[in-house]
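The complex appears here without one of its protein chains, the remainder shown in place.
Let's look at subunit A:
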Amino acid sequence: MYTLDQVPVGDTVVVKKIHGEGRTRRRIMDMGITKGVSILVRKVAPLGDPIELNVRGYELSIRKDEAVSIEVE
């Protein structure tokens, strides 16, 4: 399964499915990461985590732990 944490910096991907449950999943979706949305992986923080995404025209940062539950293609 190709998940968001594996996407190299600078690549743009499309979200296929959000796994997981509860409030983390809800938060991820509330912030606009939903099925079919296009995400650019902008950069990785200096110490390797979290990552910065460009989604729906703004910058969002999430931990790799959370990115694992976002399936992309």
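As a working rule, a residue touches a chain if its C-beta (ideal position, glycine included) is under 8 Å from a C-beta of that chain, and two chains touch if they have at least 3 such contacts; residues count from 1.
Please note the rule applied: contacts and distances are computed from a predicted model.
K.L.:
Name the omitted chain as UniProt records it, choosing among "ECF RNA polymerase sigma factor SigK", "Aspartyl/glutamyl-tRNA(Asn/Gln) amidotransferase subunit C", "ABC transporter ATP-binding protein" or "Ferrous iron transport protein B".
P.N.:
From the choices "ECF RNA polymerase sigma factor SigK", "Aspartyl/glutamyl-tRNA(Asn/Gln) amidotransferase subunit C", "ABC transporter ATP-binding protein" or "Ferrous iron transport protein B", the unshown chain carries the UniProt name "Ferrous iron transport protein B".
K.L.:
Tell me, which residues in subunit A touch the chain that this view leaves out?
P.N.:
Counting only subunit A, the missing chain is touched by 12, 18, 22-24, 26-32, 34-35, 37-38, 40, 42-50, 52, 54, 56-63, 65-66.
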